[in-house]
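The next block holds one structure in the form of structure tokens; read it before the comments.
The complex appears here without one of its protein chains, the remainder shown in place.
Now for chain A:
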Amino acid sequence: MGATKLSGMQKQVLSLYRGFLRAARSKPTEDRKRIETIVSTEFRKNSKEVDRKNFQYIEYLLRLGHKQLDQLKSPDMVSISSVKIN
């Protein structure tokens, strides 16, 4: 951050992150906290683990994220969970 300029892809990721936090706001406090924790953990994990030059994979993650966000936005959806698959 800071003086460094963000790439278009980084902006997309941050915008998606914002979208998730916005969507979480509309949920009850309990669910909201859980959603925020999961989302933030997931983003931070990927920010460390995914090679920043691996554009294809990042684009895939972005698409996946947008799909999940659309689902989360639905009022019926109260929670998400993360499953670790080895």
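Basically, contacts are C-beta pairs under 8 Å (C-beta built on N, C-alpha and C of every residue); 3 or more make two chains touch, one makes a residue touch a chain; residues count from 1.
The rule is short, and it goes like this: contacts and distances are computed from a predicted model.
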> What is the protein name, per UniProt, of the chain that does not appear here: "Acyl carrier protein", "Translation initiation factor eIF2B subunit alpha", "Brevican core protein" or "GD10311"?
Replying inline: "Acyl carrier protein"
> Considering the whole complex, which of A:K11, A:K33, A:R52 or A:K73 touches the chain not shown?
Replying inline: A:K11
>> I need the residue numbers on chain A that touch the omitted chain, in ascending order.
In response: 1-3, 6, 10-11, 14-15, 17-18, 21-22, 25, 40, 43-44, 47
